[in-house]
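See below for the structure under consideration.
One chain of protein is taken out of this complex; the other chains stay put.
By letter and in written order, the chains are A, B and C; residue numbering begins at 1 in each of them.
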Amino acid sequence: MSRKENILSKPTLETGADEDQLLRVSLGPQHPSTHGVFRMNVALDGETVVSLKPVFGYLHRNHEKIAENIPYLGSMPYTDRLDYLCPLTNNHAYALAVEKLGGIEVPERAEYIRIITSELTRVMNHTVFMGFFLGDLGAWGSALMYAFREREKLFDLFEELTGARMMTNYMRFGGCRNDLPAGWIKKARTFVDGYDAFLDEMESLIVGNEILLARTQNIGQISKERMINAGITGPMLRAAGVPYDIRKVDAYGIYDRFDFKIPYGENGDCYDRMMIRFLEMRESLKILKQAIADIPEGDFVNPKVKSAKFKAKPGEAYGRIEGPKGELGFHLISDGGVNPYRYHVRPPSFVNLTLIEDMCLGLDLADVVVILGSVDIVLGEVDR
Amino acid sequence: MNFLANQVDLSNAVDAPAIWTTLEALPQLPNRLVEWVGFQMNAPAWLATLLGMLVSAAVVVGVFLTCFALVSLVERKTLARIQNRYGPNRVGPWGLFQPVADGIKMLTKEDIVPDKAEKLLHLIAPIMIVIPAVLALGVLPYGKEWVPVNLELGLLFFFAVGAMTELSVFIAGWASGSKFPMLGSLRAISQMVSYELPLLISAIGVIMMTGSMSLPSIVEHQSQYNFGFISNWNIFTPWGLVGGIVFFIACIAEANRCPFDLPEGESEIVAGHMTEYSGFKYALFFMGEYLGLFAISGLFITLFLGGWSAPFAGLEFVPSWLWFFGKLVCVIMTMLWIRGTWMRVRMDQLMRFCWLFLIPLSLLTIPAAGIWRFCGDGFLAGLLGWGVTIPFLIIPYIIITVILNRRLAPATRQYHFAE
Amino acid sequence: MESSANTENATASKPPAEQKWILPGWGLYQGLVVTAKNFIQSYYKKDRLTTVQYPEERAPISPNFRNFPFLVHDGDDADAGLRCTACSICEKSCPPQCIYIVLDRDENGKSKKRPKVFEIDLSVCMNCGICAEVCPFDSIYMDNEFELSKDDRFGDMLYGLDRLVKSTDYHAKIRPEQAAAVAASRKAAAEKKEAAAKAKAERLKKKAEEAKLKKEQEEKGGDAQDDADGTPTPPSEKGDTK
Partner (left out) sequence: MSIIVEEIVCQLSKDLPNVEVMYLENPSPSEQHSILVESDDLVEVMTYLRDSSGLEFDYLSNLSGVDWPNADVAQKVAIEKSEAESEEGTESQSTDGFLEVVYHLYSMARKEGPLVLRARTQDRGENNSIASVTPVYRSAEFQEREAFDLFGIDFTGHPDLRRILMWDEYEDFPMRKDYVNPDDYEYEPTPHADTLKRAEVHYPQEEPEPVESKDKR
C-alpha cells in the first residue's frame, strides 16, 4: 500500500506534469496475455501505470441484433459463444430468462441436470482460470496444461451429454434437449470424486508459492463499497468481503435444496480472488455430489413447451444466474412475435472491467497483466 | 572360472582404460591432426600456432552449436513431460531432427525490419550477442587437457566479456524503435548489471581459496580428494554452499531464465528486446542466449562443482570432459525444472532480492572463506571450520531474511464461509 | 448466519505464511515436487500423459457427438428415397441461415415435394443441431464426420444434395439408437398413413361418385356451373404435411 501511495503522490497524468516523459504503450490487441483481442492504452512513468484506458470491440458481432432477427431458440447456440469457456451456464441463464418471460415450469429432473452441468462448468472455468492466471504470472504453462488435462475429461462428459465439447446448445425452454445418456451419472461421479485430489495437487503447486504470494498479495485491492457501486460480481466481489451469491440470493432452480456455503475473503486482492475460486470449486464439488446422489427420474423437458415455436406474451423479463465469472443476466422484451423484440445480455466480464483502471493505477506493467488475469474475462462475452 | 576371470581381468586392465584414454584425448584430435600435418609439411611455427588456435576455436563452436541444437530439443521435451505432453516427436526418431527443421524454418522466414528501426544497429545487435558468449566459452576448462585458451586471468576475462551481452541487448531494444523492446532492454540492463555483483562477489571466495584467477587451476584445486574419496569441490564447504547457491541464482538471472526472465517476460512485454526480430536474426538471439547459458553454467560448474573432476575417487577413469558435460546437463535440467514450475518475479522484487538478499549473503562468503582457509586441512580442522563458519553464515542469514526482508513476508489470510 | 473459519479446518489450503517462516522457500519446493512427480509419472502413467497421437491414434467418438448435418434417404436410390420434402422449416429455423432450399416443380409449376437444390454452407454452419431437431420428416440428422478440410474455402464447403444425402444404413451406423427409434416411429406412421390413405381413397371415391352424380344431374338440368373448389386435393399433399 505504501508503495502505491508513494507513487501516486508523484506528479501524474492527471496533474498535467511530466506528460512528455510518459511512455504510451498499447497493450494489445495482439498481446500474449490480454486473453483475446483486448486492448489497454497504458501511459507509463518508467514502468508505473499512470493511466489506463481499456478499448473493446475487436470481437464485436452484435449478438443482440442477431438475436432480434431470429426466433427465441435460435439464440441458444449463440449464447454458447458468449463466454466460450463456460457455455452451459450461458445456456442456463438464457433458458431461465425465457422461462421467466413465458412463465414456463421446469421439471425436477431437468433442474437437477441443469445444476449438475452448471456446477461442472463452474469447476471447469475456475480450473482453467488457475492455468491462465499462472500463465499471466509467467509460469511456463505447467499449471495451464494440468488444467487443460482435467478440462478434457469434462469435455468428454459434455460431449457425451450434449454432442459437442464446447458449443453445447444444450438447454431448452422448460428443460434440456436430451436426457442423460446411460452411464453418464456414473462417469460424472467418478470425475467428481477424483477431483479433490487434483485440487490438492494444484494447491500445492500454486497456493504456497512465495513468488506467487509476493506477486499477488496486496495487488489490485478495491474496497467492497466501491466494488458494489461498480457492479462487480462473482469471485471478485466475494474476495473483497461481500458474501453475495445469486445461487443463494435468488435460489433459482433448486439451489435452495443443496447444502453449500459461500466463501468470501477480506482483502480483495488478486491472491484472494484466486483463493476464493479454489474454495468455490470445493463448494461446487459438494453441490455436485449431492445432486448426483439425489437426481430423480422423470421428464428432462417440459412436454408442453415447444422450444422451436416459442412465443411469449408482450412484456419483459430479466433473468440472471451466478455464472462462474459473476452475474450473467438476460433482459428480454417481447412484443408477442416469434422473435424477441429486445434481447440484452448483461455480461459479467464486461461490467467487471469497470474498475480496471482504478485497480492498476500506481502499479507496475507486470501487475496490470496479473490484475487483468484475476478479473477473469472472456472477450467473447465482453465484446458480444 | 579361470577363463572368465581372465576375461574380466583383461577387459578391466587393458581394454577399458584404452577406450577411456582414447575418449579422453578425443577433443584434442583435430589439434593433433593439425600439428601432425604442420610437422609433415614443415610449416612455420607461427602458422602452426595460428592454425591450432583456429582449430581449437572451431571445436568449441562446433561442440556448443551441437549442444545448442540438442538442448533446445531436450528443453522442449522436458518441459513437455513436466506438462504431461510428448513434446516434438514427429521430425525424425524421437523428434531428433526438430532442431534442423526449426533452423530451416528460421532461415527461410522473412526478415522484417521495422520502419522506425535504426537499420545498422538493428542488424549488429544479434551478431554482437553471439560473440561474447563464444569468447566466454573459450576460456573454460572442459577436460584435463581440453582448455581452448588457457588465460592466467581467465575468470576476469570471463566477466569482462560477459558484460558485453548487456550492451548488445540494449542496442537491440533501442534500435528496434518500438516500446516493448525498449522496456525489455531497460529491464535487461538493470537486471544484468545488478546480478553481476553477487556473481562476482561469490566468486571471490573461490579465488581466495585457490589463490589464482586461472580457471584450470581452480579446477585442479578442486580435483583432489578428502579422506581419499570425497571430492574437494567448493560446493561441499560451508562458504562454498552459500556462495554456490547465490552464484546459481545469479546465473539464472544472468541467463534471463525463469523466474528471472523479465527482459523477455512473455506475458508482459511480448518478447522484450527480441520483439521486433524475425527469421535468422531471431535465431541468432536465441543462439546467443543459449551459448550464454552454457557459458555461465560452465563457469558455475568450474567454480563450485569441480569442473571436469569426478565426484568420487574411483571414477576418475571416465574422461574428464564427460564429467563436465554431464554436470552441464544436470545444471541445465535443474534450470528447466525451475522454469516448468515457478512464475516470474516483478522488477522491484527482483531488485530487492538482489540487493537485500543475494549481495549481503555473497559478501558473507568472503570472510567465511577466510575463516575456512585459516582452519586448514585435515579432519579436525575441517570440523573446526564447519563449527565456526556455519554460525557465522546462519546468524547473519536469519538477520537478513527476518529483518531486512520482513516486508516481503506474505500475510496469513482468513477466509470466511457464509450460509 | 455467517460462520467464520480458518482456511485450515475448512479446506486443505494451507496458511502459507507460517510455512514461510518455518523454512523459507517451502512453497517453492512443494511446487518443484509436483512438477517432478508429473515429469516422472508421465513415463509410466497413462493419466499423466493424456496426449492422443492423432492421425495414428484416435480418441473414441461418443455416440451423441454431432458435427454437420446430412440428409437421409430410404432404400438404395438416393434420388427416389429422399425423405426431404423441401418444406424449408430447417431453412427458417437455422440460426446462421446456412441452408438454402429450392423446391422442385414440374412443368406446370406444381410442387414435386422434393428439393431441387438443397445446399448447406459448411463454412457458415455452426453445428447447433436445430435443423435436425425441428425437421418433421425425419430427414435431416447430424453427422459425426469431422475430417472435412478442403482446399477451396468457398466451393468445397458448399455441400449440395450429392454430398449431403446419405443412406439410412449410414445413419444406423453412426447413431444406432436414434436410427432404430426413427425407423420404428416411421413404420408406425406409415402403417397409420396407409390406413388413413385407404380410408381417404374410399372417401374420395365416394365423393367423386357423388360429384359425378351431381354433375349428371346438373347437366340434366342444363345449368352448368364450374366448381374449382370441388377438385379433389392430390392425396400426397395432405398426407405428407400430417
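In this section, a residue touches a chain if its C-beta (ideal position, glycine included) is under 8 Å from a C-beta of that chain, and two chains touch if they have at least 3 such contacts.
Everything quoted here is computed from the prediction, not taken from an experiment.
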Could you tell me which of C:L32, C:L49, C:V72 or C:L161 touches the chain that is not displayed? C:L161
Which one, A:F173, A:Y255 or A:F350, makes contact with the chain that was left out? A:F350
Going by the touch rule given at the top, which residues of chain A touch the chain that is not shown? 56-57, 60, 62, 64-65, 100-103, 226, 228-232, 242, 244, 249-250, 312-320, 327, 329, 331, 333-334, 337, 341-342, 344, 346, 350-351, 353-355, 383-384
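Operating definition for what follows: only the chains that are shown with their structure count from here on.
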Where chain A and chain B overlap in contact partners, by chain label: C
Larger contact count among A-C and B-C belongs to A-C
Calculate how many whole Å lie between the centre of chain A and the centre of chain B, each centre taken as the average of the chain's C-alpha atoms. 44
Mind checking the centre-to-centre distance between chain A and chain C? Centres are C-alpha means, answer in whole Å. 30
Can you check how far apart chain B and chain C are, centre to centre, with Cα atoms defining each centre and the answer in Å? 61
Two-or-more-chain contact residues of chain B, please, as numbers and ranges. 82-85, 340-342, 410-411, 413-419
Among all residues of chain C, those touching at least two other chains are 2-3, 7, 10, 16, 20, 24, 28, 31, 34-35, 38, 50
Could you list, by residue number, the parts of chain C that touch chain B in their complex? 1-7, 10, 15-18, 20-21, 24, 28, 31-32, 34-36, 38-39, 42-43, 48-51, 53
What residues of chain A sit close enough to touch chain C in their complex? 66, 70-71, 73-78, 142, 146, 149, 152, 156, 159-164, 167, 169, 177-178, 181, 199-201, 203-213, 243, 261, 263, 275, 278-279, 282, 308
Residues of chain B touching chain A in their complex? 79, 82-85, 179-180, 182-183, 258-259, 261-262, 265-270, 339-349, 408, 410-411, 413-419
